[in-house]
Each structure stands twice: as C-alpha cells, then as structure tokens.
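A protein chain is absent from this complex, but the other protein chains hold their places.
In this document, chain identifiers A and B correspond to the written order of the chains, with residue numbering beginning at 1 in each.
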C-alpha cells in the first residue's frame, strides 16, 4: 500500500504536488517569514528560532545540526555583521557549504536535511548554512556476511560514510556518483555508483531509467528498492545482490557492475548479478585456489543436497522401495515402523519445525536465540523420535539439509534455497522421483527465463562463456581468471587487463 | 525473395550451441529400445548399421545445410514458398508442420508408456501428459533463448548416464560381436533403415539455421553433434550386444533400460527407475524443439502469437493422447512415424536441394538477361 501502486492514491498525491506551487517567495518581513515557516512545517517541537539581532533571525531543527559549528562559527560571525544583506553574510561565513536561496520550500527542505536558515529582515533571500551532523553508529563488522579472512568492516546507515568507504577502496577519477532522490514522502537520497569505462553503458542507463521511473511514496531500505527495480519481481530468486561488505561492493564495481547505495540502509545493491555469483563469496579470492575451489564445489553440492535430499527420502520411501539397497532396508523400515504418518507428512512437519526454530532464533536477541536453537534442536528432535512421530534417519537428513542451506554466502539466496524445498517435497510425496524431476525441470526453465538488468541470469553457464568458467564453479589461480566479468565489463578493458597480467609476468622473469 | 526472415541480432544464437541443440534433439525416446529392431534385422552386426545410419545422416545434414546456404536468411518453410509458390509450397509447409507435430506426439506418447510400464503402472496418462505440456509451455513462452538453454542443460545434466552405461560390462561376453559382417549387407542396411526412429531430430536445423550468428560455423558443430550421438548410440548398441544374447535382445522391449536394472550402486539400486524419471529432462528439448519448429511453420500461414500457438498446440496433443492406448497401437504408430520420417528427413532433402539449386541457377540466368 505504501508503495502506492493503487492509482487513486498516486493521483491525489500528484494533484497535491501540483497545487503546491514550486516557488514560494520568501517574505521579507521577519514575523511573516516565521509564521509561514511554522505553517509549512507544522511548527514542530524541535524547531529552534533564535533572534540574533533585530534584523537577523536564524532557524534550524535541533539535533540535525552540528552545535559546535553553530556556536563557534556562525553565531560569532553573525554577531559581528549587523545590518547587512544575506550576500555579505554568505561571504563572511567560514563554512564550506553556504548558499543563497530565494525560495522558501527549498530552504525548508535544506533545513530538514540539517541546515541553518538565516533570515535578514527586508530581504527575500535566505542564507542556508549546511552544517548537518548525523547521529549514526560507528563502523562495525558485517554481521550477515562475516568471513574469516578479509576486511572486517561493513557499511552503516549513513550514505556519506558508505560512499567515503567506497572512495577509500577505489581511488579513481572514473568512479562516477549520480545522486537521485526517491519517494515522495521520504525523499530518500540514493547514489548510483559505477566506474566509467568498466561498467557497460547500457546497464548504467537501465538503472538510471528504472530509478527515475519509480513512482513510490516512500523508500526505507535498499532491499525494497532492489525488488522494485529488478527484472522479475514475481520470481522468488533475487536478481540483484544486497551486500553490507564494502570490499564485495567495490569488487563488483571493479568488475563492471553498477552499485546503488541508499541512505538509511546498511545494504548496498549490486547489479547485474548472475545466479552463480550468489554462491561465491569475497573470501574465495582471499584463499588459495585449490581450497577456494573445494569450498565452492562444496557449496554447489550443498544446494543440491539442501533442495533434493529430503524429497528423495520421501519419494524413495513412498513409491520407490526398490531403489533402497538391502543393507539400508532394515534400518530404514525399522526406524519408520512406529511412525503413524506417511513420509511426506513426517518430512513436512520436521521441515516446518526447523523453519520455526530458525525464525524464532532470528527474532530473539542473539543470546536467547542460541538457547532456543539448542533447546529446540535437541529436545524437540529427541522427543519427536521417542514419541514415534518421526524416524531418526529423517532427523539426520533434515538436519543435513538445513545445514547445507546455510552454506550459501548470500542471505537472500539462502532463504530461496530453503523455501524451494517445500514444493519439491510435496511433489515428491505425490509422484515420487517423477515429481522431483518435474520440480527440477521447472526450476531449470524458470532460472533460464530470468534476467538481471537484461543480462542472462544463468551466465556464464548458459549462454556458455567458457572463459568465464574459470571463476564460476571453481576458482582457478588468479592469473588464469579474467577479472570477474559475468554479464558486464566492456570488451576493450578485458584486453587491457590481460595485457597487464602479461606485463607483470615479464617483470617477474 | 519476399519470404526471407528478419531476425534481429539479439534473437540469434551462437553457432557452438548448435552442437547441444542437435545432440539434445536427436537423443530422445528412441534410445530406450532401438536395439531390438536393429538387431532383429542386422543381428550381431547391428553396430555397423548404427554407423551406416549415422553416416547417412551426415550426408543428409551436409545437403540440408547446402540447401539452406543457398538463401541468405531463410528456413525450410521460406524455401518451400520460394521454390514451389504460395499454394504447393503451402501444402509442403503444412506437411512439415504435421510431421513436427507427429514427432512431438510420438515422443510424449512413448515416454508416458515407459513411465507407465516401469515406474507408475496406475498413474494417469493425462496427468503425465499435462505435466509435461505445462513444462513445454513454460519453456516455450520464454522464447528461443530459453529453448536452447533447455537443450544445453539437458545435455550437461545427462552426461552422468554415460558413466553408468558402461557398468553392465561386468557381464559382457565380447565374442558376441564376432564374426564381424557375418550378416549380409542387405540386412545390415535394413538395420540402418530401422534406426530412423532413433536417429531423427537433426532436421531441426531446417528451421533453426537462420538463427545462427555465424552461419559458416554451423556445419562444423552439427557434424560434431552427429559424431557425438554416434558415439552414444554406438556405445549403447555395443554394450547391449556384448551384454545380451541376440535372441534376448529381440525379446526385450526397452533393452537400454533392462541393461540398467543389473546395476547396484552402494547407495542406490535399480538405477533404471531413476534414469526413467530423469529422462524427462532428456525429452524436454525434443518436445520444445519440435513444437518450436511447428510454430515457425504455422507462423507462415497465419501470424499468431507464441503463447496462443503453444496453448492450442498443447491442448491438441493432450487430447490426442487419449485414443492410442495399447502397446500394439504404440508400436504401429512408431513404425508409421519411422516410415514418414525416413522420407521426410532422409530422402526429401536431396530432392529439395536439386530443386533449390536449379532455381538459383535460373534466377542468376534471369538476372543476367
């Protein structure tokens, strides 16, 4: 609802916008100015009005500005200049960002971001001194994307901090930063970042266009933005990456992706992103290649285990008892002997329990969450087996599946992998292996149909770009890898990087 | 040449993908039990028949591509219209569309039969048909890119079966193959002829050719694909020949599947059940490509939306499944299809080539005057 897809809501909103004339002249009289100001912003409690002299008045919103600068810079300066014009004030203020504004609404907007408005009696211009200060938390380690080796810093909610972090990683004049403001009610500022010459022009254009086409009321988080501007919002697969790691973000920018940083959100968006890349971690680059390769293969097999292991159990026990080898037959059937439900119900119940545990653990404070995990896992599991509701072999399988689903480095993708299991289990319970294959084919076709910013989602597997396979399922030694370039990076720069590798090698020789 | 196709660059597919498309189009339901008919004719020299059939396919492909290369960007349907005019060409196009539909139908019917015999004796045919058709519709509405993607994935995910295929060699009696050429040539050729049902599928290039990015490279990849399928067919027939005795093959309906029943892996037995279910992903490209080929033809008669076409097509196939029920009927249908396929795929391209080259010579002469 708040995204405003309903037409009448947006219409009235547009009308309001139109009614409100863009330009309200600033009343030269002090009292008139103040009353108009208060009327526009509904005289909030944090509005501070200070009369410096008879002619000069300053207004600002408390807590939004830097009090130190105000006291040490602005107030003394204003004391000195009496009976003067806004122009003189602007010139005498020793602050980086000072502006003159002849329009009230713009001034108010600036004040809402954190500026001091200086009004001089008899002048229809305002001096705005931007001395905003953010109350933001300090930089901390990324919690959702932790890694053992590599930098331990994550984005925070402040766009300025985030962009400064990125600029510290990439010192490059070609790093472009385009600012947008989205959301009629929130006016959230966001930045589109890309490196000119590396990022494909069409991708940047698409992002620009999609953002400017947005017609929404509010935007509070980058996750919402990513769902709003990706290619297929109906699909359960995320098409853009959300990351809280500046190194991963910069890695993406350097390989030609377009990044979006949203104010107020500690997750930045990277696009276009392909399916395979969701299962790669920044850490893979930091490990030696055989280890990184092993871990990647482990992750990919974990996807398969996570989605298909429980369904295979259900299918084999419900329809295909022939495929169970003789040594397994007796333990399997004995463990199932007192279970009153068919395997599909048994599996669904257990999977639900696991999901409940996970959700409860995620909602509770960290310390309590761990306790819940242990209590739920051990107590419920053991009790369920002893009560004869589930078989102990299934418990092992379910635990294995849950474990596998947590190996996915990306939280959003990990969720997809976990939820995807449920329809597959149901299909397996109805039509055995045939149902599993139906699900498999359906997922395959679905993935093939997706795109990310118009680039194929399954690249580099399909369409096959053999050269990029060196950094997909496996990670070969760095000199053998083209700079990670799935779906992006224009061709001429690729040659450049190859040349640079060649040069390096020559130097070594 | 008003019938030429306008294909934008982003609709085109890379030539190397033709390898996967042709391989995926060729391997379908025929491979489940082709040993029976071939061995019936050619005895223990069945493998020579397989090589002969594949050789013949190579020649046909060569001729097909020569024919298509006479036109800058056109498929079989356009060539028909160009050579034979609107009406006779239209009839030929209609025949080819019917052929594609028949091929689609034959694949889906045979697969359902296998599932019903081996895995779920009581599972309703209409359910399997509906499930498969929904998959086809979903892939088809994604466009050619998705269809080719399905072929690619079907190839890649199906490779593991090749390893399993060689496990029954534990019971091999290699002297079953000897004496080489013990049967007369006529029966070997007859065996090659009976490979038709299994080997067809490569005729998809008739319609897919104009969509290639680099047309010159297509030929190489199609021939490579034929070589690869030859390798698969040859492995299957050789393994079957040494594993079964001749009379046993003649009595085994789906020799390839029976071959798999003997395999016991430490974690799983009766691999054939898994393979049959897995086969869905192998026949999916068949279905997608044949329906797509039919769509290209129908489009020549009436400009029709992809989605509308595939829905009508699927509903038609769904109801066509009902009349044919018994094993004998299916056998008859397969034989009938093989006969038609032989003329359309193996004989007709030569005729068409002659006509097309005559036409192009005439045209050149005309333009000179």
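Here is the rule we go by: a contact is a pair of C-beta atoms (placed from the backbone, for glycine too) under 8 Å apart; a residue touches a chain by one contact, two chains touch by 3 or more.
Operating definition for what follows: contacts and distances are computed from a predicted model.
Among the names given as "Ger(X)C family spore germination protein", "2-oxoisovalerate dehydrogenase subunit beta", "Aromatic ring-hydroxylating dioxygenase subunit alpha" or "Cytochrome c-type biogenesis protein CcmE", UniProt records the absent chain under the name "Ger(X)C family spore germination protein". Of the listed positions B:307, B:325 or B:357, the one in contact with the omitted chain in the full complex is B:307. From the set A:318, A:390 or A:404, the residue in touch with the chain omitted from the display is A:318, counting the whole complex. Residue B:176 is the one among B:12, B:58 or B:176 that touches the chain missing from this view. When the whole complex is considered, the residue among A:141, A:236, A:304 or A:330 that touches the unshown chain is A:330.
For the options B:36, B:109, B:145 or B:270, the residue in contact with the chain missing from this view is B:270.
Although one chain is not drawn, its touching partners on chain B can still be listed: residues 117-118, 120-124, 126-127, 130-131, 134, 137-138, 141, 171, 173, 175-179, 182, 243-248, 251, 258, 261-264, 269-270, 307. One chain of the complex is left out; on chain A, the residues touching it are 234, 316-319, 321-322, 324, 326, 329-330, 332-334, 336-339, 342-343, 429-432, 434.
Heads up, the rule we're going with is that only the chains that are shown with their structure count from here on.
Chain geometry summary: the mean Cα position of chain A and that of chain B are 46 Å apart. On the chain A side of its complex with chain B, the touching residues are 319-320, 322-326, 328, 431-434, 436-438, 440-442, 444-446, 448-449, 456, 458, 461-464. The part of chain B that touches chain A in the complex is made up of residues 13-14, 16-17, 115, 119-120, 123, 128, 131, 135, 138-139, 142, 145-146, 149-150, 152-153, 156, 264-271, 273-274, 277-278, 280-281, 284.
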